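I have placed the structure first, in the form of structure tokens, so that the comments after it can refer back to it.
The complex appears here without one of its protein chains, the remainder shown in place.
For reference, chains read A and B in written order, and residue numbers begin at 1 within each chain.
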Amino acid sequence: MNAITEYFGNITQSLKTISIGMGVTFKHLFTPAVTIQYPTVKMKLPERSRNRLYVNMDDCIGCDQCSKACPVNCIEIEIIKSTPEDDLGITSSGQKKKLHVPVFNIDIAKCCYCGLCVYPCPTECIYMTNVYEFSEFDRNNLIYNFAKMTPAEIETAQIKVKKMDEETAAKKVAAALVAAQAKAALDATTQTSTPQQPTEPQ
Amino acid sequence: MIDWILTQFPDSILGYIIICAVPLLFILPYALVTIYLEMKMSAHMQDRVAYMRTGWHGTLQPFADILKLLQKEDIIPTAADKFLFILAPYIVFIGTYATFAVLPFTSSYIGSDLDLGLFYLVAVSSLVVVGILMSGWASNNKWSLFGALRSAAQIVSYEIPTALVLLSIVMIAGTMNMQQLSQLQSGGISDWYIFGGPFPIVKKLLLLPLMFILFLVQLTASMAEVNRTPFDIPEAESELVQGYNTEYSGMKFAIFYLAEYANLFAVSAITVVAFFGGWGSPFGSFMSGGVWDLFWFVLKGMFFVSINIWLRWTLPRLRVDQLMYVSWKVLTPFALVCMILIGYILVAF
Partner (left out) sequence: METITKTSHGRTLRTEEMVINMGPQHPSTHGVLRLELVVDGEIVIDVIPHIGYLHRCFEKHSEQMTNYQQVIPYVDRMDYVASMNSELSFAIAAEKLLKIQIPERVDYIRVIMCELQRIASHLIAIGTYGIDIGAFTPFLFCFRDRERILDLFEMTCGARLLYNYIWIGGLSHDLPQQFIPTLKEFIVDFRKNIKELNDLLSFNHIFIKRTANIGVLPADVAINYGCSGPMLRGSGVKWDLRKDEPYSVYNKFDFEVCVGKGEVGTLGDCWDRYIVRVDEMEQSLRIIEQAIQTLPEGNVQSAVPKRIRPNPGEAYARAESPRGELGFYIMSDGTGTPYRIKARSPAFVNLSIISEISRGCMIADLCAITGSVDIVLGEVDR
């Protein structure tokens, strides 16, 4: 008897639940769709949406904080020191720029959109925009170069800084010499007992 | 109509070829419409909109699909049995196409006015299983083989309830001729066998519940015969990837696809002829004859095609043993009991 009730129970249950399910799908046949026609219609992105990175080079001071914060090392920054006579301008927040940034590459193919580079930036010049359509056929096109310096500018900056470095090095040597002499003189005056070797013949 | 074609081409095989090609005129546009219908129905059930870009609301998309399939590379796996691999889709299609020979599209057109129409139908539709087995074996893919074997078991099992249902209909109608079967029900909606057939009221009322059960049996069995959810275990994309047609691509795949949709209409048409008056208008002689017949036949057929689509996108899939359970332990006994009761009613009243 039990088996018979189960048998007919199964059949009625199947018919019942199938019709309930059909009711649900039938209802949905006439509910408006939730999808949108993507390339022609676009969803409004929220303010905080994190998509492609952008660097506002006018504000970049070349501090390398973003590159350090990046967990996938997708930011490549090179810097050249500026000479005191160079005026690199100031950032929008009023900070004086002290470094040339000849290379500021972001490999957006590597980027994991975590946003960790955005927070440490002192001038808020690196941020995530709401651009999300930037597919490319060649992977190399995904390496974005934000630096604005032309090769000529880079060369002059390098020459300048080399010159400056040489000058400072020379100055340093001279200063060191002066200091050494002074020290020797001092030593000679205070500790006459210990014989002193001159560091360098004049 | 057939005589007319034959007289146009006397003593020539050309006439027969043209007769053979007539159902194709129906199947090809029908397949395009059904693909579109299926996509749109499934999408709207799931709160989507399906294709919208090619033409108005994506109406040209089926053409684009066919164009794509035509120019797609035709891949034959190296380890496949080439001969059987190539032959299989055509056998599947032939099995399906052969059923169209006895479908009474209008009161004046039927491919072959066989006296054994229903019997022929049951017989010839099993041919599909040969093609499916062939494709599964020839693909030399274990998953395909599973699909093919499942399909064979399934189609063979579900022939039996179908045959029993059709037998009951034959008992009531006294004919196996599809055209005569439609003719018997042509007196409007109340003459349809689903509502008890053209009989006196007492007999009609007695037959009505039995016919309803038989109709449900036929609907379920027909769904199983076309391998569609909830009976799509030979394809079962989440278990067998794509079943017997996994390895097929390009036009061969398209032929499988076409055969599936053609078969869908064929089984719906059988249901229509057996229970819903074939080409008969629901209003008796009003809106009947000529093109109206075709209109009603296709409309009723498409209605059942839609029900199939509707069920497909609602239900989960059965398991192999449950499928057999449904066939042997539910549908067959019910159909058998109904048949015996119908026999009794026919004799007693």
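Here is the rule we go by: a residue touches a chain if its C-beta (ideal position, glycine included) is under 8 Å from a C-beta of that chain, and two chains touch if they have at least 3 such contacts.
Note that this is a predicted model, so its numbers are computed, not measured.
Considering the intact complex, the chain excluded from display touches A, B. Of the options B:A88, B:A152 or B:I233, the residue whose C-beta touches the omitted chain is B:I233.
If you put the hidden chain back, the residue from A:C114, A:A170 or A:A188 that touches it is A:C114. Subunit A residues in contact with the hidden partner, per the touch definition given at the top, are 10, 13-14, 16-18, 20-21, 23-25, 28, 34, 45-50, 68-72, 112-116, 119, 128.
Residues 42, 45-48, 142-143, 146, 229-230, 232-233, 236-241, 313-322 of subunit B touch the missing chain (whole complex, contact as defined above).
Operating definition for what follows: only the chains that are shown with their structure count from here on.
In whole angstrom, the spacing between the mean C-alpha positions of subunit A and subunit B is 62. Contact residues on subunit A toward subunit B in their complex (touch as defined above): 7, 11, 18, 21-22, 24-26, 28-35, 37.
Contact residues of subunit B toward subunit A in the complex are 41, 43-49, 52, 310-311, 313-315, 329-330.
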